[in-house]
Structures are given as C-alpha cells and as structure tokens.
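Missing here: one protein chain of the complex. Every other protein chain is in place.
A and B label the chains in the order they appear, each numbered from 1.
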Amino acid sequence: MVEKALTGSRRYWAWMSFLLFLIGVGFFFYLRQFEYGLGITGMSRDVSWGLYIGQFTFLVGVAASAVMLVIPFYLHDFKKFGKIVILGEFLAVSAVTMCLLFIFTDMGQPTRVLNVILHPTPNSIMFWDMLVLNGYLVLNIIIGWITLSADRKGVKPPTWIKPLIYLSIPWAFSIHTVTAFLYAGLPGRHFWLSAIMAARFLASAFAGGPALLIILALLVRRLSKFDPGKEPIQALGKIVTYAMIANVFFLSLEFFTAFYSGVPGHMKSFVYLYSGIAKYAKLVPLMWTSAILALASLVLLVIPATRRHETLLAIACVSVFISLWIDKGFGLVIGGFIPNPFERVTEYWPTSPEILISLGIWAVGFLVLTALYKIAIAVREETEGIEIEH
Amino acid sequence: MKINRRQFLKIAGASTVLGLGGTAVVNMIANDGLEASHVMTDERALLAKRWAMAIDMRKFTTEEDYRRVINACHSIHNVPDIGNPKDEVKWIWSDGYEHVFPGQENEYMEESIKELPFIVLCNHCDNPPCVRVCPTKATFKRKDGIVMMDQHRCIGCRFCMAACPFGARSFNWKDPRPFIKKENLEYPTRTKGVVEKCTFCFERIAKGLIPACVEASQAIAKERGGEPGMFFGDLQDQNSEVRKILSSHFSIRRKPELGTEPSVFYIIGGENNG
Partner (left out) sequence: MRIYDGGKIIIGLVIFVGLVTFPFFYNIGKPNVKPEPKLDTPEIQKLTEKKCVESKAFMRAEHMKLLYTWRDAAVRAGERIYVNSEGKQFTISLQNTCMHCHSNKKKFCDECHTYMAVKPYCWNCHIAPKEKET
C-alpha cells in the first residue's frame, strides 16, 4: 500500500516539498545544536526543560487520543467510527514519532541514548516512558497497517490482531499516565506535585486529540473523495466537549487547592503564569489567551446548535487545540521551574534555533501523517460502499 | 529442492540471527586473558557508612572566607566560570537565608542570620529523588552515602535537575573548556551535554583526604584561631566530628519536610548561641 503515498496531485507534492523544506531547515539547526550544545536554546540552569519537552508532553496526549475512537468501535460496537478509526491510529503513529524526536533533540548526549536500554532502571519513570512510547508506536503501526490491508482486500483482519487492539486501549492510557508521572512524582516541584496530574493529562489529551481529528476529518472530506461522515464527526465532537469540560474543571480544582489553602509553594507558579511575579510576566498573555480560548471553545461545544454547525465546531476545535497546546506544551513545563528552588525567577523563552528545530520536527510529524492518511484515504476511496468488518 | 521466496527469506533470517547471536555468545564466554588481575580499594581511602557535613555559618565572617571555600572546590575540579546565570555551572556557592530555607522565613528573626549568606551544595540526600529518576543510573548512591555522578553514562536528559529540590545540579549547556580559568591537570573536565555537581570530593576521599572545601575552612580556622566553619564525617559513627557537633548544637537542614534526608546540616545556635 506504500505506493499510494508515492503518487499524488500537484497540491500533494507541493505540500510534501514544503514539509521537506521545513525538515531540512530544522535538521540544519539541529546540527548547529549538536555542535554547540543545548545552550543554543533558551533553557537555563533554572529552567532546564523547555519547548522540546513541552512539545513532547503535549504530543503524547494527542497520540493517546486514538483510544477515543478504538474504545467505542471495538469495545462497544459503535459502527459509526468504523471508517475513521484508522485516522486515529495513524495520527497516533505520527504523534509518537514526533514525541520520540523531541526527546532525542532534548538530550545532551544523544549518541548515548541506548544507555537507557543497556542499563535498565525500573525505578526511573523515564525508563518506562521509553518502553511505553516505543511499544505504542509499534502497536499502532501494526494495527493500522493490518486492518487497513484487510479493508482493502475486503476481508476481516486476521484474528491475532484483536488482542493487540484490546492491548492498545490500556496502553494508550498508560503512555499518558507515565508521562504525567514524570512530573507528578518530583518532591521539589510544587506546581507539578498534584495527585490529579495524570487525570488532567488524560482529560486534555482526550479533548485536544479528538479536536485535531475533527479538523483532520473535515480536511480529508474537503481534499479527497473520502467523506468520514457527519455523524462520526458529531460523535467525536461530543467526546471533545466532555473531555474539555473535565479538563477545565480539573484546572479549576488545582486553582482552588492552591489559592484557598494559601500555601505559598502551591500558589507561586500559578501567580507567575497568570499574573506575574514582580517584573517577571512573560507568560501572562499566553496563559490568558489559553484560558479565554478554552472558555470560548466550551461555549461553542456545549451548546448543541453550535456544535452541530460544522464550521463553528471547527472553530471550537481549533480553539481547543491552541488553548491546550499553550497550556500543556508550554505553560505546564515552564511553570514547574518558576520560581526555582531558591524562590527566584529565571524566565524562559525559546530561541530561534529552538523554534526552527521544533518546527522541523512538527514537519516530520505532518509528513508521516500526510503519507499515512494518503494511503488510508486511497483505500477508503477504493472500497467505498463496502461495510467495514473488524 | 523447490523453495519459494517466503521460505528462503525465513531460512536466511533465522541463519543470520543464529549466526550473529552465536558469535556474540562465544565472545562473551571467551576470556580475555585477564584472569590474574583485579581491582581493589586504596588502603588510604576514608571509609564511612554515611558521609555528612555540618556547616557552622557563624564562622563565615568575611567575603574572603566564602571565596576561599568555593574556590578550593571549583579550582581543583575544573568547574568552568561561564559568566552568565543562564549557563552557569556551580558546585558550591552561597545565598541568603530566605532563599536557602524558603518556608522558614521569619521576619522578626535575628538580623545577623537574616542577612547571612549560607554556603550551599549538593546535600547528598539519604533518599535522593535525583537517583530515583535517573534512567541510566548515571547518578547513583554509593554505599558510603555519596550521591555520585558517572559522566560517562549521563545522557543529558536533565531529569535529575528537575527532581532535585535544592537546585544543586548544573548542566553543561556548551563546551566548558574555554571557561576554565586554570586547568587542574590531575582531574578531568566535563564535556557539553552532561550534568555535574558536588561529589563530596570522592577522588580525595579515595586517597585519604577530606573534601577541599572543608580543608579550606580548616585552614581559615588555623589562621584565625577557633573552630572551623565546616565539619565532615560519618554520621553513623558516634565518635565522628560531625556527630559531636550535631549533638551539641542546634542544626537545621534544607527542606526536611520533603523526606529526602539531606546529609548537610547547618549549625544555627546551641551552647555557644550567638
């Protein structure tokens, strides 16, 4: 089926060339970073994780969101998702690929990355993160490819794929729980030391990922002959709605604990992010943008009339995605480091090389996504009218 | 013999795996002629069950005191002087009371302590979160309590830096060599991309010497008269200097509520309460 990604319209090749250009630029700056060191980024002794780890954290959530299609279709026989589960699985492949690339880029000694496998350390959450991320990548590649091949031939997929599909369900929850555990178990970082960290991560994942899926489904309908269908998109919209409600609710729970208790350690990072500490307020506009976008999107999502209107739904989904990207891909990671263990503020902002490398990695993700979607769409177009049987 | 492509590929694959795997096993079992050699501890090495430090800040009275103690460490360990707070690398330094002990602020406290810069360094915790999170055991806890760094293994993920509640760790954001004022040729430098911190002078302890900072504070005491500002010893040895000073003075540790069990104690008052 790979050949389906190697033929396409002029628009397809123009898009892929653009992505390859971005990848080239990103790679060039990565070589600069490899030569000079991570000091080429905006990270510092106090804010020792930045944009790269923030992007990884956000994208793990996007990857996990495939499970929001898998559970209804495979566990509850929700046939409406039959034609688009593949879109979720392939999005997961693309997202996990980006995660792994962001982790690799963030390492100070990337040539030693195999040490994590050569010297396994089960007490380290990062060890488990390496395992679950790679496992999820392999799972989704296999599941996506096998089921799509079966669809193309008009037959049921082989029976051995079912246990793997069922395995991918708890595995999806695990990748984001483990990533949340990276943060939630650190005694010195009060902003992250919250029992509901994993719950917040999952809620924002199940809002942001399906929101992206809706946008992608709408794009697929416009750019190809495959129509995911109005009802599947509406079902996804309901998932985004409930997940976003949960996400905003959880965030307000954090605010309550911090500010009602009045404990300085709990409050300080929130104060920095949403109000600023002394003259340090670089992130305040961003965080309020995220908050406003979140609330605006909720209004559009909760009201059934606006949710049913596909253009307004699209706007709501874009708002959700951007809002969560700011909150999780930036605010969460940076906020944990400010103030530092000495109650001092060192601010962070990414540098140009850092941004261009990140863009390059996003371009890799979109390249993988476009190629895989091209294949999936081609199969769906070929087998139009044939019922999916899994 | 008729063989189709699929069968051929299966046989070729299996033979390759067996061939490579077999060679690897043979290599592992084969000896390399080093049967008679072995490694051992230097007999001069200082031994302990839990190394600890007690710092009496009342003995640090001039800027020179701080400079000598910090310099003793940074100079012999080739710690670079990067010159900006973004990329700086430091193993031992000083900061004010409210920054070193946040959560212990006391607006009405004695002025002399409120204004006093405290010497800070890695606390070599007994329950270190940095060791818990390191994915490669590049940072690990020795049997004598020292939280050690293996710069050969560090992948530079900086998880330990996120985990340390005391901000004790530094990362080499770029090549440190241009920033080393005067290289100590008997100790290595580090390279870009690895984390570093105080190691309680493990290389000196291995030869029977106490940490350089403690030695410097003892030199100051000798010149000035009186007790030194830093003590080093085995916390599990009742007769050690550290135990004696801790049992007779009031001491505090940084962020004890986090349960990391720091091994660095700060003498605030006691029988000679100032």
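One rule holds in what follows: contacts are C-beta pairs under 8 Å (C-beta built on N, C-alpha and C of every residue); 3 or more make two chains touch, one makes a residue touch a chain.
In this text the structure is predicted, and so the values were computed from the model without any measurement.
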Contacts of the unshown chain among the visible ones are B
Of the candidates B:Ser94, B:Asn123, B:Ser170 or B:Thr189, the residue in contact with the absent chain is B:Thr189
Where subunit B meets the chain that is not shown, the residues are 32-42, 45, 78, 140, 142, 144, 148, 150-152, 183, 185-191, 202, 206-207
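Note that only the chains that are shown with their structure count from here on.
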Cα centre of subunit A to Cα centre of subunit B, whole Å, reads 36
Subunit A partner, complex, touching residues on subunit B are 85-89, 95, 98-100, 102-103, 129, 132-138, 153-159, 161-167, 170-175, 192-195, 255, 258-260
Within their complex, subunit A touches subunit B through residues 36-40, 43-46, 48-49, 106-110, 112-113, 115-116, 118-119, 121, 123-127, 130, 182, 185-189, 264-265, 336-337, 340-344, 346
